[in-house]
Structures are given as C-alpha cells and as structure tokens.
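Every protein chain except one is present and positioned as in the full complex.
Our next item is chain A:
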C-alpha cells in the first residue's frame, strides 16, 4: 500500500514535468509570457533579459525602469536568456530552470508535509486522541500538497509563462522547510533570499522564529497543560509511559531561544553576504542605494500602474496625487496590521500562520501574479487534517475557476475589442481579492474549530475512559 502510494506520487510528478515540457515546446501561440496575470514588472523574464542586455552594454541594469529584480537573479538567469539553441524554443534553458525549481519546491513541500504530519501525530499521541486522525492513514498531506502545487494551473502558467516566480516560491518554501526541520542555516538562507527577491516574505520572520522556538504545528498549548494536570491528578495508577508523555508534553510548551539566536545570527550573516554579492554585481554601473530604490522602492511606491490581477493599480491610477502617499502607507500598513493579532491567535501553529501571511500578502501586494496564488494554494494542502471541514470549499473552487476564466476575457474586451473598459477587468480583480479573503477567513475559522473539537474530545475522553 505504502509503496504503491509512493509510486503513484512519482508517476504524477513525472507526468506534471512532461506536461510542462509539452507546453514549453508548443508554438508560442499562447502568449502566456505577455499576459498581465502571469508576468508583472517584477517577475517578467522579458524585463530580466532587457536588464541583462543593459548590463552587458555597461549601463546600469536598472536604467529606464525596465528591470526591477535582484542583481543576483540577473547574473544567474541573465546568461541563460541570451543562449539560444538551434531549433529549440527561445528561453528554453530558463524554462528548464523554472521546471527544476518547481520540482524542488514540490519535493520540499512533500518533506515538510511529512515532518508536520509526524509531529502532529506525536502531539496528538501525547494527548491520547489519535483516533480522530483516521484520515491521514488514507492520505498523506505532504504528497497531496506537493501534487496540488505541481498540478495547479496557476503554477503551470507561472512556470511556462516565463516568470521568475517559481524561483521566488522556491526560496520561500526553502525557508519554511528549514524552519520545520530545524535546519537553522537553511531557514535563514531561505528567508534572506526570499526577502531579497520579493520583499514581502520579510514578514515570515515571525512564523519562522515561532517554528524554531516551539517546533512544528501542535494543538493549543493549553490542552497539554490541562492534560498534564488531568494526568497528574490520577496518574498514580498509570504506568511509566504516561508519566513520560506528560513530561514530554510539558517540555514542548517551552520556547527554546537557542535556535532563534542561531537563526538571527545566520540571517545577519547571510544578508551581509547577499549585500556584498549585490554590491559587487552592481558596482560598475550603480550603487546599492540605486538597487534598493529600484527594487524595494519600486515595490513600495507602486510606480508601474499597468493592469494586473491585484487591487492597487486601479486605485492608484484614480487617486489624486496629493493623497497618494497617504494611501500608499495605508495599503502597506494593512498587511502589517494583521500580523500581530494573527501571530497571537495562531502561535501554536506557526506553519499555518506562515500560510496565512503568504495568502494575505499575495492579496495585498503591489504586483501580484498567479505565481503567488500558486504558492499559498500549494501550502493549503499541508493542512489537510485541520481543514477537513472547511466551509465553502466548493464555492471557492468554482470562484477560482470562474475568475481565472473571466479575467482574460475581460482583458480582451478592454484592450483588444475596445467594447469594454478598465472597470470590467478591475471587477474580476476585486472578485479575486474577495475569494482570497473568503479563503483566508474560512481556513482560519476551520483551524480554530478544529482546535475546539480537539479540546472537546480531550475533555470528554478521560471521562469515557473512567466510566
């Protein structure tokens, strides 16, 4: 059974790679690379190629507001954009890099899922309520999450559509994986790189620290305490094993500072390293300051208001100039406002917290693309047990399908046919944002309900056992 499942996973993985290769080799009629849903100013490979060309001709790659990515990515992917193989599609090498990035991400998600599931089972074991997890005998959440990530049309579109978001997703997943496994240098590297590439993952520092401090997701800590007291109350008759468990569960509650200090140390080390590399890379033509201005500044000030699937472009195209900076601050604080309450409420589930942060930031970021949704939808699969009775799941699926079909049609109506206008396209962007809000709200409430259910069971269980 186990073997069969494993073979099934690999078969699906290979099939997804084949599908990507087929799509890469198809003639360029899909034009995914020029779709606003797939390639934003930040992740477009076309812009990266332009930046590389500028750099080759001894001009700053940031000249002319074409390229806004990292200089490291430029020196990594840049040479690949100019290499052409005779008879093969353009940008074949870059596409292959993205396919490999997707596969590695999927494998990391899978490993993370296994770790999470093992840890969760262990903690439930210590609470004596394992039997509610029958579902996980049938489904391994890691496998499912990895397959969801690989087969998500959004992921495929981002991978085939020549956007650099597979690489950005990879480093985010790397950070989470490292934090889950307790590999401090890896987690620090992932976090630093993710922050360097797309800025928004900076808020992941909270879940990563919680992960390193408390370990992977567990039921609420109060339960362990209650359990511990309950056990202590009538544990005279029970055997040694129970005693050990109690100790163990008690030990889990404490926050261990050592890995956190390590993490901070490592991340400062990595960030210095990255900054040094960047300064070397941009030195001949510009300065680090210019890099910050053209990457982070570009993200934060929303300079490019070309349409995308987010909600900010239209707003800032319409708003009066003297209100611009005010609303800019409001919109960005919006993300920051939600960090603390969520962190307090969900501190026992740092991985889930990271998922929520990613979902929120991909909704409110200035240049969202489908690659961002691909990331959080892939992570959604990791919490299979917790989200088992999520509401509105069917509605959400229909909504996602409907919006992703309507959005290109509305764009066509506006740009090509001229019978629609920007409001049509923006409406789909708003619908998409609403769907993401519903997804976040429902998944959080499902997890809280799950916690409540656990508490109920763990309260009733001992009585049943006694009677």
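The working rule: a residue touches a chain if its C-beta (ideal position, glycine included) is under 8 Å from a C-beta of that chain, and two chains touch if they have at least 3 such contacts; residues count from 1.
Criterion: contacts and distances are computed from a predicted model.
The UniProt record for the undisplayed chain lists the protein name "Glycosylphosphatidylinositol anchor attachment 1 protein", from the options "DNA-directed RNA polymerase III subunit RPC9", "Glycosylphosphatidylinositol anchor attachment 1 protein", "GPI transamidase component" or "ER membrane protein complex subunit 6". Residue A:413 is the one among A:119, A:335 or A:413 that touches the chain missing from this view.
Screening A:18, A:118, A:280 or A:397 for touch with the missing chain picks out A:397. Interface residues of chain A facing the missing partner chain: 26-31, 131-132, 134-135, 388-391, 393-394, 397-398, 401-402, 405-406, 409-410, 412-413, 416-419, 456, 460.
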